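Note that one protein chain of the assembly has been removed; the remaining protein chains are unaltered in position.
Letters are used for the chains, namely A, B and C, taken in the order the chains are written, and counting of residues starts over at 1 for each.
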Amino acid sequence: MDKLLKIDRRIIFVFVALAVTIPLLFRFKMAVPPTRHVISMYDKINALSEGSHVLISFDYDPSSKEELQPMAVALLHHCFKKNIKVIGMTLYPAGTGLAEKAIKQIGKEYGKKSGEDYVFLGFKAGSSLVIMNMGEDIYTAFQKDFYGKKTVGMEALKGVSSLRDIDYAVNLTAGGIYEAWIVYGREKYNFDLGVGCTAVMGPEMYPFIQSNQLTGFLGGLKGAAEYETLIDHKDRAAAGMSPQSVVHVLVVCFILFGNFLYFKSGRQK
Amino acid sequence: MNKSRDIYILFFILIAFFIVSVVYLSFGWLDIWGDGLGIITAAAVTLAMYSFLYKDNPVFKIAENLFVGVAMGYSIIIVWFNILKPDVFEALIVPVFKDTGKAPQYTVIVPTLLGLFMFLRFSSKLSWLSRWSFAFIVGMGAGIAIPNFINAILLRQLEPMFAPLYTGSFWGTINTLLVLIGVVSVLFYFFFSLEHKGVIGGVSVIGIWFLMIAFGASFGYTVMARMSLLIGRMQFLLKDWLGIIQ
Amino acid sequence: MCLPSFSLCSSGLSGQTHRFAPTQNSKIMNRILFTFVLSILILSYTSTAFAVRGNRLIPPKTFLAFDTPNDSGKSITIRWSASSSESEDVEYVVYASAKKNGPFRTEVLRISSNTMYEEGTDSRYHLVGIEPDKFFKKRASDKDGNGEYFFKLVMSNSDSASVGVIASATPKGNLFNWSRLNNFIIMIIFSILILCCIKHAKRAPSLFIRKIKGLDAIDDALGRATEMGKPALFVHGLNDMDSISTIAAINILGRIALRVAEYDTPLKVSNIYPIVLSVSQEVVKESYLEAGRPDAYVQDNVFLAASEQFPYVVALSGIMTREKPAANFFVGYFYAESLILSETGAATGAIQIAATDAFTQLPFFITTCDYTLMGEELYAASAYLSREPLLLGSLRAQDIAKGILIGVIVFGAFLATCGVHFISLIFKPG
Partner (left out) sequence: MNFLKRTVPMSIAFVMGILMAFQYYVPHEASQNLLKVVTKWGMIISGFAMFIGAYSLFHMHWNRIKQKVSGWGYSIFVFFGAGITIIFGLYNGGEFFWDDKQAGTMFDWIFDYVQVPAASTIFSILAFFMASAAYRTFRARNKEATILLISAIIVMLGRVPIGTMISQYIPIAADWIMSVPNLAAKRAILIGVSIGVIATSIKIIFGIERAYLGGGD
């Protein structure tokens, strides 16, 4: 009994690796029914007319890439498909590379041009200060876009002078920045805000959803998978749902089995 | 003996990785001039990081330190191109020396000086000047935070609490009541001016239950998050690198 | 500022027909009919009021424009009463002009007529804010200088339209946002509360704080370490000295070091920041001095384990598996490393106590440690141990604020259930 409790942790590591790899190799299909918070975000973007402006703030760095990049990709597909103008930006220095790559690649798929159909503004430091500065005037916050082009008079920003004029803003967040977007952005400048967050932050969104401070949220890879289902463009996130299921069951089994052994062996230390 | 075993393992993995790379490149499964070399590098970095699971080892340490350096270098360059170049260099310094058709923005001098003062933190004689910059930033942040937090968190989060308890349906009413009880009891738990005895003790115990259920939810979501990261990396290894899955 | 509504127009016309109808004089009748038709034609041509094909639009009764209160002076609010002929395919269009007599060519608003109702009026009024600056160039050459704007409301569907008279307003900047008065009062009250409480705590440092259970557990754990003759390990979180969590951790470290000095158990303290290291060394040294055993203090036991998150984990895991401390304390702000640290510690069989305000990491400490101080308990523990008036006073002020909030929530929910909403009006966000 004691031996079972004290097995080398590397054996457990092997189990985890198998639980993830096998479902990826032998893909079995799993329906990913969208949940209401994802649907409300989808509906919000879907209801926007052509030429509306959606701001996407890519506030994450490569350490959360696997969760948030699929979300960014799915959102961009949806926006470009609907001919919505996308304004991209980031408050993380290491977010620039990921954001630029995503916007450029997907923009290319739909034949969109930088400066006309979308703009990537790049990075500015100071998180909440940047949000407030954009709330007052987007052109003082970002005098130039990521590629050094002047933002004033840019086709993609036509009709937008501050955050107040944004039709919908999405904050893809890997940390606490979503709170700055709510406190200094949404509440100060009155625009609709949705959040895409890592699953770790997911439970923290519920109070804001109920108080209507957020219109919806995508939580982790699961949220991205649901969004992919909604826009009918299944990709990495949806493919990740079967290993996700299997590995969750594995962890639950570990907890149950570990506790069973613990109580069986008389809870001694 | 253990050490020599580790060295054998290391060599075995290195040779295997080398063979796989050569095979993939020579068969054209990975394009040497395109992203192929990049993907092989990325796979090498990924595997070096995972070697930590076996045990802490020099390969992991090298990869980790390299990553720390690259990340810092990347940030420095991005800060230059995105902030210092457009907002300081081109706004203030270039127009002073060159006619760009624009007057230099002299107001930028203030934040530039305050920004430079920050570096004096590392000097022993002038470190007091850095305090001015911190005082400016922290004081401003504090001032902005107070009314905005009162509005966006306190008032806005109180708003839904003033909804009538009776919502029309039985379960709806129960849930509204539970939210009310939950918020009040958790606030009570973090109340330190009264001993947790009697009624207050009882309420704070309910608070603990609510906290524990909420922490359970966070726990589940955190497990989900970490597993998602792993799935993402596995997809990279199996799809982008080895091309086993489509 | 508020001009008569264009309903005057239509009611005037119908009143006219009514008054002359009873007269039997067909000549007059004919003339009136003729005038009526002509006037309709003329009016429709000059577009002031008309109705075609019987499916006549009933225009709103009132139409007002006024400076938007509590704003920076860029916006004008227009407000008009709802009409009974509103539907999805009927639109409201508002034209604006900088001159009283028009021309009204600039369209500033076009909405579906059954949208944008004023809140709290049961869809009886429409309320829209308009920023004229977006449609008109700044009129530097305007000699009047009053910057007045004139608006005309048109109600239309695919085949008919009805129009009213004109409303005008001048946008002005305001000096105080009255809808944020409650916010302002809360800020003033809370500031006074904090300053008073800290002042009070300076005079009476014996301010009551409830017993925090985890603190007793610390003594038990140290007792056990002494019995077993093994060291205790104190792990600082990953934040630097400027974070409240680290300051609280230092206060708790002082207490632990004092006990350790009394019990004569070695204490190891790991750090990640040089400043935290030197402060910790100072605190531990002082505690040994206070216990009267300065000779037992070993400087190397308070050390810099690493400088990065993962190396920190690796270094500490090494210490835990090699030296097998009998008690582990994790105090401060932790990130993802919390799991690996506490798991390794649990595997070595140590008693573990965690104290952190990192809510995302708390679940893992709760399931792997024997006792966990959650969130603000960390600050309370540090205030309790250090008895510093600054910490005590601000803790008390926050408690009072929480107490008031609890009262407001319970009372407000009770009143709202009874149908009284004045609490929610007092606390309405601005």
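Operating definition for what follows: contacts are C-beta pairs under 8 Å (C-beta built on N, C-alpha and C of every residue); 3 or more make two chains touch, one makes a residue touch a chain.
Remember, predicted model here, so these are calculated numbers, not experimental data.
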{"item": "Chains in view touching the one left out", "value": "A, B, C"}
{"item": "Residue of B:V108, B:A163 or B:I245 touching the missing chain in the full complex", "value": "B:V108"}
{"item": "Full-complex contact with the absent chain, from C:L109, C:A167, C:A336 or C:A383", "value": "C:A336"}
{"item": "Full-complex contact with the absent chain, from B:A16, B:I32, B:V96 or B:I208", "value": "B:I208"}
{"item": "Touching the absent chain when the full complex is considered, from B:L10, B:L25, B:I146 or B:I200", "value": "B:I146"}
{"item": "Selected residue (touches chain absent from view) among C:Y117, C:F135 or C:F184", "value": "C:F184"}
{"item": "Residue ranges of chain C at the interface with the undisplayed chain", "value": "70-74, 173-177, 180, 183-184, 187, 190-191, 194-195, 198, 241-242, 244, 247, 274-275, 279, 307, 310, 336, 339-340, 342-343, 346-347, 359, 363-364, 366-368, 370, 375-376, 379, 390, 394, 397-398, 401-402, 405"}
{"item": "Touching residues (missing chain, whole complex) on chain A", "value": "5, 9, 12-13, 15-17, 30-33, 35, 61-66, 93-94, 97-98, 100-101, 104, 124-126, 129-130, 132-133, 136-137, 140-141, 146-148, 203-204, 206-207, 210, 222, 241-242, 244-252, 254-259, 262, 267"}
{"item": "Those residues of chain B which, in the complete complex, touch the missing chain", "value": "38-39, 41-43, 45-46, 49-50, 52-53, 58, 61-77, 79-81, 83-85, 87-89, 107-108, 110-112, 114-116, 118-119, 121-122, 127-128, 130-150, 153-154, 157, 175, 178-187, 190, 207-217, 219-224, 226-227, 229-230, 232-233, 236"}
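As a working rule, only the chains that are shown with their structure count from here on.
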{"item": "Rounded Å distance, chain A centre to chain C centre (Cα mean)", "value": "22"}
{"item": "Distance from the mean Cα position of chain C to that of chain B, given in whole angstrom", "value": "22"}
{"item": "Sequence positions of chain A contacting 2 or more other chains", "value": "187, 200"}
{"item": "Per-residue multi-chain contacts in chain C, two or more chains", "value": "360, 429"}
{"item": "Chain C to chain B touching residues, read off their complex", "value": "180, 182-184, 186-187, 208-212, 308, 310-311, 314, 318, 359-360, 362-364, 366-367, 374-377, 380, 395-396, 399-400, 402-403, 405-406, 408-410, 412-413, 415-417, 419, 421, 423-424, 427-430"}
{"item": "Chain B residues touching chain A - in the complex, by the definition given at the top", "value": "53-54, 71, 74-75, 78-79, 81-83, 86-87, 91, 141, 144, 148-149, 151-153, 156-157, 159-160, 214, 217-218, 221-225, 227-235, 238, 244-245"}
{"item": "Complex contact set, residues of chain A against chain B", "value": "10, 13, 16-17, 20-21, 24-25, 27, 64-67, 93-94, 96-97, 122-125, 128, 132, 143-144, 146, 148, 182-184, 186-188, 198-200, 202-203, 207, 210-211, 213, 219-222, 236, 239-240, 243-244, 247-248, 251"}
